[in-house]
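The complex is shown incomplete by one protein chain, all other protein chains being positioned as in the whole.
Moving on to chain A:
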Amino acid sequence: MTIRHVRLALLLLFVLLFLLPVYVLLVTSFKPLSEADPSQAWNLPRVWTTEAWAVAWEKLSPGFANSFLLAVPGSLISAALGAMNGYVLSKWRFPGSELVFTLFLFGMFIPYQGVMIPLVQLMVNLGVYGGIPGLVLAHVVYGIPICTLIFRNYYATIPDELIEASRVDGAGMLRTFASIVIPVSGPAFAVVIIWQFTSLWNDFLFAVFLTGPSSWPATVMLNNIAGAQTVPYSQQMAAAILASVPTMIIYVLLGRFFMRGLMAGALKG
């Protein structure tokens, strides 16, 4: 028994603890009605069935479609804005650009409750309240800070000489952006798109304040399913897993980009 083994044993113990909720979710979702009860939470199903999954999918699928309509355009627009801002704030600065950046960053930390009441009012006045476009607008605007930050930090690693050389050759700001900067921006786009997709997909606060029943995303639908006393537990758990599938796939396949987004959230920490 060396220190090494103790560390490994502890880490494995934590793996078990971290996976406990996943175990319960999975086994319950495959149970028939008679077994899906808290008193049998830790037991494996005696009879395995995918019945709950089929019903859960039927209930959740409209929300699924809405979530895609929300998260795909939302994350693409966010990435485009973030790239432009990050480029200017790192390579084509203007007087006061540092202050602008700091003022942007504050937007990353504000609790959205602080803007929600006026935002609802504004959306009602603009006639976009209740629909998906309004929700996309909100996510894009409040995503500007983090997207700008990720691109700015990424572009800081491009040598200034490269930009300067392009300038000397007579290329303007947009030309330089398109021909020098965009071609090397792949990783930053991946980080931002994944980050925004995940937060748009998982969002509940904006959705619950800004959308009506026909445009509820998967999170709100799931919360309604889970809140209803009449829905069997096996269906609730299957719905919870289904609602997490898209972000889990991204996490498993592209985890390293997800990580970089997380680290950017800590500013330069």
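We take it that a residue touches a chain if its C-beta (ideal position, glycine included) is under 8 Å from a C-beta of that chain, and two chains touch if they have at least 3 such contacts; residues count from 1.
Operating definition for what follows: contacts and distances are computed from a predicted model.
Of the names listed as "Sugar ABC transporter permease", "Protein glxC", "Cytochrome bd-I ubiquinol oxidase subunit 2 apoprotein" or "ATP-binding cassette domain-containing protein", the one that matches the UniProt record for the absent chain is "Sugar ABC transporter permease". Only one residue from A:19, A:47 or A:65 touches the chain missing from this view: A:19. The chain not shown here is touched by just one of A:55, A:69 or A:84, and that residue is A:84. Contact with the chain not shown here comes from a single listed residue; of A:8, A:54 or A:178, that residue is A:8.
Checked against the full complex, the one of A:33, A:65 or A:205 touching the unshown chain is A:205. The chain not shown here touches chain A at positions 4, 7-8, 10-11, 14-15, 18-21, 24-25, 28, 38-39, 41-42, 81, 84-85, 87-89, 92-95, 97-98, 100, 102-107, 109-122, 138, 141-142, 144-145, 148, 172-174, 198, 201-205, 208-209, 219-220, 222-223, 226-227, 233, 236-237, 239-241, 243-244, 247-248, 250-252, 255, 258-259, 262-263, 265-269.
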